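Left out: one protein chain. Kept in place: all the others.
Moving on to chain A:
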């Protein structure tokens, strides 16, 4: 039997069963729209939350993202994490033992001296002399504050010594003066300090802060750091766990609603086929093969399902965009919410294929029979 013949029968049956098929179509579309809306809204809300806390993080840290605190690492650990997708990894500033430092024979134990990592966003503003950049990270230089310079008459080019041990003294040349800071009197480059202390046989463990851009990297990063045996904490660990759990629950709800939709649709198709059983048996008596009889109804089922899924994805996204706009009017500080059409389409295709398989298998069981005449007697 040719395809156009099947199409002819399909159109005839569509006309004959129009009301039932319309009801099935509307039910399937409604249920799937609700399911996809839950899924899309969940992704939107979660994405928005992460974007929001990223923005909050930006206000305090100067860098937008989620920060990981990596504890107890040595300076060289920067190399071991350099392949990970951090936006930046910056060791926290360290307060050094200032009693070891001397200027013009005077101990600087009353002053605060730090080992500092170059920060492009610049916590410290250099007002004269050389800037602290990554190029000078290992050099034996030191920067002093305005107040320290005035108090001690120390200036650019002078030498400040670090008596690390009885047989090790390192001299740092003053490279520049930075804007007054009540907390810090002087700072060394980070690398310089570490290497000096290592030379002297001292272990310095530090805390590093790594910043990542989004939640996808967050999960990957947590897993990778754990695998490398690096202890880490994030500033939003608890919130992220709660949000991830909420996402899982909403996705589970999506699955349950989809299953309900598919089962309802499948049952309605079974009712339609039962109502048309007499006709289907006649067709087989006249010589139609069981698979051809299935194709007649299969064509209708596939067409209805495909249309229902496409409309469900469309409507769910329209509703989501509407809700997002409404939410932003009420809470303008909410982060960016984007609808991921590609993932919705993939979900839609998977669910569509499962629907078709289930409904067609059930339909074929209804249609296929070796004792046509017994079945005909039952329905007459």
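Throughout what follows, a residue touches a chain if its C-beta (ideal position, glycine included) is under 8 Å from a C-beta of that chain, and two chains touch if they have at least 3 such contacts; residues count from 1.
Here, contacts and distances are computed from a predicted model.
K.L.:
One chain of this complex is not shown here; going by its UniProt record, which of these names is it: "Cytochrome c oxidase subunit 2", "3-isopropylmalate dehydratase", "Putative ABC transport system ATP-binding protein" or "NADH-quinone oxidoreductase subunit D"?
P.N.:
"Putative ABC transport system ATP-binding protein"
K.L.:
Looking beyond the chains shown, say which of A:102, A:263, A:279 or A:319 touches the absent one.
P.N.:
A:279
K.L.:
Among A:157, A:201, A:229 or A:287, which one touches the chain that has been omitted from the display?
P.N.:
A:287
K.L.:
Take the complete complex as the reference. Which residues in chain A touch the chain that isn't displayed?
P.N.:
1-2, 4-5, 8-9, 12, 16, 278-279, 282-292, 368, 370-374, 376, 380
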